[in-house]
Each structure stands twice: as C-alpha cells, then as structure tokens.
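The complex is shown incomplete by one protein chain, all other protein chains being positioned as in the whole.
Moving on, here comes chain A:
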Amino acid sequence: MRIALAATCIADAMFPQAPRAVVTLLERLGHEVVFPAGQACCGQMHVNTGYLADAVPVVQNHVRTFAPVTDGEWDAVVVPSGSCTGSIRHQQSMVLERAGLHSEARAAAAVAELTYELSELLVDVLGVTDVGAWFPHRVTYHPTCHSLRMLGVGDKPERLLRAVEGLELAPLAEAEGCCGFGGTFSLKNAETSAAMLDDKVATVVDTGAEVLTAGDWSCLMHIGGGLSRGGTGVRPMHLAEILASTRESPVVPGRHGSGRSGATTEVAR
C-alpha cells in the first residue's frame, strides 16, 4: 500500500523518533510511506481549548494536504496518535461546518474516513498483529483516553505488543484512568493535572516495567515527565518505536524514548 504519514505536530517537533519508527515499520512490512510536506497540525489544541475560529485555517491546511487520499493518490493516512486521529475523525468537519465551510467540511469527513491511528491501520487495514518485532524488555501499556474512548481501538495495541518477540507485557492497574494531561488542561488546571499524574506514575512504577508505552506522545510526554521527575528510571516509548525494533536493528530504551542518539530506528540507506 501507499500510505501517507501525518506525523502530528508534537512528534514532528519534539518526538521525531515516533514518526521515524512508523516509516521503518511500514517499509519493513513492504509498504510505501510518503510524507506530504504541506502538513502541520490537525487543530486539536485549538479546538479543545475553545479557539474554534483560530482552528479553522489549521484544519483547512490539514484537509487540503491530505485530500489527495480521497482521489486514490494514497491508499490511507496513518497517524501515530489516538487523540489526533480522534480530532480528525470527530472534530474537523464540525469546525469547518460551524465556520460555514460546508464543502470543505464534507472533504474533511472524506479524508477522515481514510485516516487511521497506527494500531487500527496495522490490525484492521493491513491485517497484521505480528509485525516481526523483537524487543526484549518488560513493558507496560497505558491506553490513552482518546484512543480508548474516542476511537475504540480496544485491545489492538496489546495484541500487537503480545506478538513482539521477547517482550514481557506487565498489566497496569487502573490502566483506563486518565493521566491528567488533557492538552492545555495541564496548564490551566496544573495542580489537578499533577495530582492525576502522581497516581498514574505510581501505578506505572508498581508494574516493575522498564518501559511505558502508549499510542500518543502527548500523554507519554506527560507521564514520562513525571517518571523522570520521580527518578523512576522507567522509559516512555511510543508503540511504533517498539514495533520498529528488530534483532537486526534493535531499539534501546532511552531517557526520552529512542532514536535521539546511539541506537536508532533509522534504517541505513
């Protein structure tokens, strides 16, 4: 398949190892990955903070950039984030509709129909759960709120993780509880956010896992920041980074995921 990658603004700028891992993984599975250069952001931050008018040009840019998927230029759009996929699927057309941009709202809905969060793309579209990964570490998985409740990815990420050779999946208590990030909530209600984070960090530490994984770097940035502040030694890594790891090019857990220095997910060319 020819798959367009929506890297997400936060991973592009802060956690490039995740979209890089998506490239590595999908190419290893025999697919072609393209990165449409016009992309920037899905608009979720603006929408969820209430700045719907300011969200309009951001959403328009996203829809314009990925519209070729509806003409068959690419077979699908993949997003390594549950919340960005959720925003694309459940908010973008609403934002445009409210702004009176009816035909663009329809275009947004059409793009959204061909847009998938990573675990959805792998399991539902590509039909794989064993991606041939090798990751000999004890890992715990945090199901992020939007992937769980907005998208309903269910146990797809866990099925992918269980198929990883060498990986030991440690169950996380109160897994479905929010970590307290909530985008700008973490700033507008910083104390409440921190209280939720404390509880999440404690349950992660209790698992005895070496690595915490999730499908969203935004939530991982939050929990990872707490894990680091607490000196816990638990490393946050995106699901894609683990799935990209193989015996030939192993990914080593680092302080902030993988791929910054040392072992990387990059494939030599």
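The rule we apply is simple: contacts are C-beta pairs under 8 Å (C-beta built on N, C-alpha and C of every residue); 3 or more make two chains touch, one makes a residue touch a chain; residues count from 1.
Here is the rule we go by: contacts and distances are computed from a predicted model.
For the chain of the complex excluded from view, the name given in UniProt is "L-lactate dehydrogenase complex protein LldF" [choices: "N-methylhydantoinase A", "Glycosyl transferase family 2", "ABC transporter permease" or "L-lactate dehydrogenase complex protein LldF"]. If you put the hidden chain back, the residue from A:68, A:132, A:154 or A:225 that touches it is A:225.
Residues of chain A in contact with the chain left out of this view: 7, 9, 11-17, 19-20, 23, 35-41, 43, 45-52, 54-55, 57-58, 60-61, 65, 90-91, 145-146, 148-150, 176-178, 180-183, 185-197, 221-222, 224-226, 228-229, 254-257, 260, 269.
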